[in-house]
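A single protein chain has been omitted from the complex, and every remaining protein chain is retained in its original position.
Right, subunit A next:
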């Protein structure tokens, strides 16, 4: 067992934690050949289904398989209840924050969040200023990345308010486990996640423009098959029973969006778009984009279509704004944040920058606008040259970075050829906001850093996934 980390199965003791006793017994009893065989079967099945993702900047990896680990990650019902309450609180505050930023800007006037952090951020969209998103929902689908360091607290690592991906893995991983290890699954009272598509559909329906008739037409807008998450886009369209469209399938006439079909044009009311802001409308954003539809923003601003998530929502998932989340929650809800934030140095502040530069080899440094684990320095694992490069980057653009302590992420048992070993994990639950409230299925995507000692769980950086079992029984 690795030293100094919270292992979710053993917590450093000889006996496993109560909720893990079933898994521990199974691991003890199962011959290594069985585990090996199940692993091979899992890989084969994933290949057959064709769940792949593309890694940007890598030549031969257009269609790579995310490694799947067959040992489930367990959470007790009591742990989940705490986490769920924190997620609901956080996402409510995020939506209120966005409504405020594009509206009256009370939080800026109150001096809680520095205005330059918002307005100098490329994700702030001046085009949205003064506009109210339908039902004041900006981030219909949020992915909140969570880590644990002990058996008590959950920490939020980052908020993803734009187009968080990975939910298809959450659903496929569950199917896989039920097929591969039906006995183990049956021995545990695992709460279901398979109603996620129904929840998503209900949330999107509720977010339709207020004037819309009973049955809004919903589509998923994908950038196309070369996007790294294309599999997920088509998967979700299939599960939701809605059309998967590309920009060229849409046309906007007199501020109304139509989808071209073999039966003529059909009016579209809600677009779950997996296309970034920059690309959704060549008349308003990038003129060279062919991934969106010309006039879409006009239709949106006229209130004739709902875009999920709303344009400009990305300003809330900025890593520097993240550091203010406890204040943001207090400001709008008058409550203390139920989920903790990781201590963060804002390099834009003189003292913080000084500290960070002196402790680069201990810290994790992240680009304020980065995502997917790109543009990140993990001090303890970095070479001298990498540290030097980051020192220069920090000096030339301190505003562009934040730093955090290297967290002792919790570990979970993970199966490899030749045995089982603990590996670091995080969790991305998906939080759905609709006009009728917040919906979360119990679970999420557990990502696991497969390399020994590695803390980077991003699939683009060699991470794998696990099924997350939220149990009806309590951990304590």
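Operating definition for what follows: contacts are C-beta pairs under 8 Å (C-beta built on N, C-alpha and C of every residue); 3 or more make two chains touch, one makes a residue touch a chain; residues count from 1.
Everything below uses one rule, namely that contacts and distances are computed from a predicted model.
Per its UniProt record, the hidden chain corresponds to "Transglutaminase family protein" from the list "Sarcosine oxidase, alpha subunit family protein", "FAD-dependent oxidoreductase", "Sugar ABC transporter ATP-binding protein" or "Transglutaminase family protein". Taking the complete complex into account, A:284 is the one of A:284, A:313, A:394 or A:427 that touches the chain left out. Considering the full assembly, A:298 is the residue among A:298, A:379, A:413 or A:463 that touches the omitted chain. Within the set A:36, A:127, A:151 or A:327, the residue that contacts the chain not displayed is A:127.
With the whole complex as reference, residues 115-116, 118-122, 124-130, 248, 251-255, 282-287, 294-295, 298, 301-302, 397 of subunit A touch the missing chain.
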